[in-house]
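Left out: one protein chain. Kept in place: all the others.
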Amino acid sequence: MFLQQIINGIVVGSVYALTAMGATLVYGIMRILDISNAGAYAIGAYVSFFFLMQTGSPIVALVAGVTLTAAFGFLVQKFLYAPLMNKSPNVSLIAGIGLFIFLQDFLRLVAGPQARELNFGTLLPSIQFPSLQLTLYGTWFLILGATAVLLFILWYLLNRSPIGLAWRATAQDLETAKAMGINTNRVVAFNFILGYGFAAVAGILVGILYNAVYPTMGDVPAYKMLAVIVLGGLGNPLGTVLAALVIGMAETLIGGYIGFFLPRDAIAFVVLILILLWRPQGLLGRRRTS
Amino acid sequence: MYEQVIAINVGLAMLLAMSLNIITGFAGQPTLGHAAFYGIGAYTSALLTAKAGWPFLLALPASGAMAALVGVLLGLFSVRVREDFLAVTTIGINFVIVAIFQYVQLFGASLGLAVPKPVVFGIRFGNTEILILLIVLNLLVYLFMRHLPNSWLGLALGGVRNDEEAAASLGFNPDHYKVFAFGIGTFIAGMTGSVYAHFMGFISSTDFSFPVSVGVLSMAVLGGLGTVSGPLLGAIILTLAPEVFRFVSDYRMLVYGGLLVLMMRFQPQGMVGDDSWLRQRWDAVRTRGKGGARRG
Partner (left out) sequence: MRNKFSLILLAFVLSLALVVAGCGGGAGDKKPAAESKAPVKIGFFAPVTGPAAADGDSVTKAAKLAVEKINKTGGINGRQVELVAYDDNLKPQEAVSIAQKLTTKDGVVAAVSGSYSHTTRAAAPIFENAKIPMIAAYALHPDITKGGDYVFRQSFVGTAQGKAGAFVAINMLKAKTVAILNVDNDFGTTLADSFAQYFESKGGKVVSRDKFTMVEKEFNPVLTKIKQLKPDLIYMPTYSGTGAQIARQAKELNLGIQMLGTEGIDSTMEFLKVSGDSANGIIITTNLNRDSKLKATQDFIKDYTAMAKHAPDMVAASTYDCFMVLAEAMRKNGPEPEKIKDGIYKIKDFEAATGIIKGYNKLGEVTKNVQVQVVKNGAFTYYGEITDAVIITPPDK
């Protein structure tokens, strides 16, 4: 049973990692907490659902969901966040929250408040190991596989490709990067496209995992992902993955063994606060110099 | 009476928005969990009056004090962490406090708490008395806010907000002022929570959840963070809007979200912030009667 819980924790953590990656990338470049990313999560799931209903093809649904949401990210950055870049961070925060609230209710009005199934039809088989009291669900493989692939792609992009170099330069110091001839606008746009694309994938995977797509599905991710990225050290993708696993594991083990002494979603914040008391810069953040 | 209840809602909102403004607008510390202190005040007052038999007049400041206690702790924490970490930590505080109200039996857990109506000098408080109390409190806090920008405290907070290092070089210890701002802001929020509890007669943990904090922050930002009248305006608008726009109540969240986006995109300084559209009109109106040339 312990092994079951551990693997369960890793799966939960992987979902959190994917969900939080979008906001991590946005923060890395723009130093803003993007809550509307959770709106992208829900939109990705809904667009996917729509295309699945229309075409019956999971591939089309997946591709449509990710690309359309990514395109949406481009628009959001261009028309909302870019003009606000040199204003106080509170401003973009509230703008992001406003957009998120708007998107959620938009989905409710367009698609109805009832939950819809996201059935990709592929009945992924589960594998049982009765001797180890272990059941590995098909969907778990899907999630772990998708996470591994996507994180690898991200790592490759950021560390081994020219655009990754441009990204890291821009993240470190936008003005200098611009002075060095990097097209920072393009980097920022690319960043958002990627970030929203990640959120869409996360939303679709969660929709498949729980067979439910509903307008408020972005609620919990909206704030829990903030806890994850802050715990990770803000803007550091590796930190995010680590933090996501820590929180996913904590929630699962507490739920399975002690029982929730506090609601599950508060646990992420308890972990955050405790760790920040010990390391104010987060798990992998840089200590502030002043 | 309906209008009274609306006025009470506005009064509560204005106090919350002003108290948040002290922390975020004046001292520049982001606080996204303000409802937690609202809740601490509410539950403290409820327990003191219902379970411990305290008179309301004592419970009111005590609620503020209890909230300020936690607020000061938050303030002490805030000096250790960077701004963005602080913002999310305040969200965390909101969640954890609400979770405690939800799970601990003392606070009624999921059944919530019934709160008795206050009895002050033999008068049993109805909505009229609560409204008068709110008017008094609002007046006091407003006078404090008005006095603040030009006071030593206000200048110190402004220094902390704008440039900590410069402020420090002038001999202010920025950390002290951050903690102080948290203390005052949360004290007011706590007292407001007490009034809320006794007005509603029944409180439960979800009354103080994260969306409520977002609402309070929106009011202050909408009106103009760091201004004196901004939070008041924001509170009035966002509280009255659902009532005025009941005919579009099905779209209310759409309107609310859209409003926030549009305001931040086009008037991020708030409605009465520097060089806002409204302020420019106001200045234009004021100088029109002065025969041409602008003085000063």
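The letters A and B name the chains in turn, as written, and every chain counts its residues from 1.
We take it that a residue touches a chain if its C-beta (ideal position, glycine included) is under 8 Å from a C-beta of that chain, and two chains touch if they have at least 3 such contacts.
Because the structure is predicted, anything quoted here is derived from the model rather than measured.
Touching the chain that is not shown, out of B:Gln102, B:Ser194, B:Ser213 or B:Gln267: B:Gln102 (per the contact rule at the top). Residues of subunit A that touch the chain left out of view are 1, 4-5, 8, 12, 105, 108, 112-115, 117, 126, 128, 135, 137, 206, 210-212, 214-216, 219-220, 251-253, 255-257, 259-260, 263-265. Where subunit B meets the omitted chain, the residues involved are 1-7, 9-11, 14, 102-103, 109-112, 114, 126-128, 131-132, 134-135, 138-139, 142, 146, 200-202, 204, 206-207, 227-229, 232-233, 236, 242-243, 246, 249-250, 252-253, 272, 279, 282.
In this text, only the chains that are shown with their structure count from here on.
Remark: subunit A residues 27, 31, 33, 79-80, 83-84, 87-95, 97-106, 108-109, 223, 226-227, 230, 234, 261-263, 265-266, 269-270, 272-273, 276-277, 280-282, 288, 290 touch subunit B in the complex.
In the complex of the two chains, the subunit B residues touching subunit A come out as 24, 30, 32, 77, 80-85, 87-89, 91-93, 95-96, 98-100, 102-103, 165, 210, 214, 217-218, 221, 225, 250-251, 253-254, 256-261, 263-265, 268.
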